[in-house]
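For this view, one protein chain was removed and the others were kept in their places.
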Amino acid sequence: MATENRPTGGLRRSLLRRTEWCYDRLDEYGLLPGLTHGIALVFVLWTMFPVYWMVSGSLRTRRDLLATPPQWLPSTLTVENYVQLFAQRPQFYDYLFNSVVVTAGATLLAVALGTAATYGFVQYDYPFDLGRFHLPFTILATRFLPPIVTVIPLYRIFDATSLLNTKFGLVLAYAAFNVPFVVWMMKGFFAELPDSIVEAAIMDGHTEIGAFLKVVVPMVRPGLIAATIFTIINAWNDLLFAVILTSDTSAQTLPVALATFKTAYVIEWELLTAAGTIAMAPVLLFAFLVREKLLRGFTMGAVK
Amino acid sequence: MVRQRNSRVTAPAERALLWVEDHLRWFLTLPALVLLVAFFAYPIGRALYLSVYSFGTTGRSFVGVENYIAILTKGAFWDSLWITAKFMILAVTLEVSLGIAIAFVLNSRVRFRGLVQTIGIVPLVISPTVVALLWQLLYQNGGVLDFLVGPLTGGPVPWLSSPDVALWALVIPDVWQMTPLVTLIVLAGLQSVPDHVREAAVMDGAGRLRRLVDVTLPYVRELIVLVVILRVVGTMRVFAKVFVLTRGGPAGSTNVVSMKLYREAFRYGNYGRASTMALLLLVFALLITYAFAKISEVEF
Partner (left out) sequence: MTTGATGAAALAGCSGGTDASDQSDGDSSGGDDGSTDSGGASTGSSSGGQTTVKLAVSSGDGELIDRLLKEYVESEVGVTTETTVLPNANLYERVTTMFGSENDTFDIVAMDDPWMPEFARHLAPIRDHVDDLPTDQIIDQTLNIGTWPTPEEAVPPNAMDKDPQLKALCAVGNSHIFVVNERLYDEVGEDLPETWDDVYRAGKKITEQIDGSYGYAMRGQSGNPITSSYFSVGMSIAGDMFSEEWRYDWADESGVESARFFLDDLKSISPPGVASFDNSQVLSGLADGTIAAGLQWPSGTSLLLNEDKAAEYENIRFVPVPEGDQRAAPVQGNWLLGINSYTSGEKRSAAADVLKSFVSKEAQDRYVDLGGVPFRHDTFEENMDQQPWFEALYGSLQNAKPRPRTPLWSEIEVAQGKQLNAALVDQTGIEDAMNTAGSEIESILQDNGYYD
């Protein structure tokens, strides 16, 4: 499973060889670090510039932000936008709170259910061999249905089950929509585990459930963290379901608030940049805190 | 699979636990499956039901397969499918290739790797509406992008007002926002190549590229398939950027399928046609990805 031999045709071979030659030359001259750091730098600049524009815009007046030619560095800084934001929209705190609660709940649920399901598909046999491909594929296929078509029937179901305008309803909806992603994300990580791990763990005295929780799960941690982060992002940023399935600040989330800044007449840049900056912060903080876990590789300590 | 059971099991609680373990394969997968069925079975069923009706000012009437025929034979649906396909091909190619390249760069010994990785997440974290509005600002006449690109083109670029440029003007924000997704997923995979396998390959004297192709790539192959599928589906569904920046214009050059769908469902109230379109899209997406997944020999 780990290594494969792939036959390469003549052209590909020579192309590979030439690239490898370039690579080795670069390495020899010690240019490689420079090149990689250079690319990383360009990536950082390109990625961060629009964000810088938004964050610096939140500290400037509207006139400065919209000035042409663009003012690269803010000439005067002001926190007026943030003050205005909380003065004009005091419910912003509610939106923030709702977003945090709903996202946390949905992520926990989606990651737990999705990981469990994937482990099952990888580890066990299912009737008609469905677990190999077809069940997981059907699960992924649910992502293909355009959300617009799902949301209206969902509104009716929620209406009938009194889930409308509840955080719990949103948690369920977001979890359901992210389980497929988690399943397919974790699939690759579970598949790489050596077959012997679980057996070894059982021989060590673990139960099957214990083997799963205490031995297998820690080994796929990078995948778990990645899946968690992306589920958080999906749940945090969804607009359509939040707008349709909620009706007031007891359940509405940040994306709804952000969308209101484009009014019928004008885009309220001052408030939008400020709110957008605030909306970024919690998820970024989380991602920053777990960055090391994402990077840590396969720990070999568990299996001898 | 051989299982050894400790024989000191007698208490009812432990018996229950054992029963769970015997049926673990179901306990693991059923919760997820139940949730999915609850949230998707009814909508799909309802979409099927609605697709055989037509909604007009006189109420709704049963029309059978007329909706399907109308949509498939009139050019408008295919036009917008083609535009969506163009967008998809452009965006996915760029995102996947750039994303993988950067993942490899980050995988090597780059300083501040954790920081760069967190920075990579930032575009993803921003709400799609805000991203769209932000780029509208950047595309402003005489704004940032005009300033940067101006010297090359000798003047402001009709980013959003030229039928030829508009689609690219939508691809750019998508690439900006989604390349980090590819990078992060692939990077997570690259990171999980076990050290011992890598070391063994080095010891074997395999060249760097051979190592790359024969050793590392298989680990990330399935993740690459995943990101391609994700981005294909993601670009097929692009909506916020189109709605905010161009609303399907200029001259219908960015009239992607989701815009059409949105209009049918939410503006015209033609739930029948909207459901039909959605189901057709579902079928297309299924065919494409099924074929792709089978070819890449993706298995559990």
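The first chain written gets the first letter, and so on, giving A and B; residue counts start at 1 in each chain.
Convention: a residue touches a chain if its C-beta (ideal position, glycine included) is under 8 Å from a C-beta of that chain, and two chains touch if they have at least 3 such contacts.
Computed from a prediction, not measured in an experiment: that's the story for all the values here.
Visitor: Going by the touch rule at the top, give the shown chains the omitted chain contacts.
Guide: Missing chain, whole complex, touching shown chains: A, B.
Visitor: If I consider the whole complex, including the chain that's not displayed, which of B:His23, B:Arg247 or B:Lys294 touches that chain?
Guide: Touching the chain that is not displayed is residue B:Arg247.
Visitor: Against the chain that's been left off, what residues of chain B make contact? List them.
Guide: 50, 53, 55-60, 140-141, 156, 158-163, 166, 243, 245-252, 263, 266-269, 271-272
Visitor: Of the residues in chain A, which ones touch the absent chain?
Guide: Interface with the chain not displayed, on the chain A side: 61-63, 66-67, 88, 151-152, 155-156, 159, 164-165, 239, 243-244, 247-249, 252, 256, 259-267.
Rule of thumb we're sticking to: only the chains that are shown with their structure count from here on.
Visitor: How many Å are there between the centre of chain A and the centre of chain B, using C-alpha atoms for each centre?
Guide: That gives a centre separation of 12 Å.
Visitor: Provide the residue numbers of chain A that touch chain B in the complex, in ascending order.
Guide: Per the stated touch rule, the residues are 2-6, 8, 16-17, 19-20, 23-24, 32-33, 36-37, 39-40, 43-44, 46-51, 53-54, 57, 65-66, 68-70, 113-114, 116-126, 131-133, 135-137, 139-150, 152-154, 157, 172-173, 175-177, 179-181, 183-185, 187-189, 191-192, 198-199, 202-203, 205, 207-209, 222-223, 225-226, 229-230, 233, 236-237, 239, 254-255, 258-259, 262, 267, 269, 272, 276, 279-280, 283-284, 287-288, 291-292, 294-298, 300.
Visitor: Please output the residues of chain B touching chain A within their complex, sorted ascending.
Guide: Where chain B meets chain A, its residues are 1-4, 6, 17, 20-21, 24-29, 31-33, 35-36, 38-40, 42-44, 46-47, 101-102, 105-106, 108-111, 113-131, 133-138, 140-144, 147, 176, 180-181, 184-185, 187-189, 191-197, 207-210, 213-215, 218-220, 222-223, 226, 229-230, 233, 237, 240, 244, 258, 261-262, 265-266, 271, 274-275, 278-279, 281-282, 285-286, 289-290, 293, 298-300.
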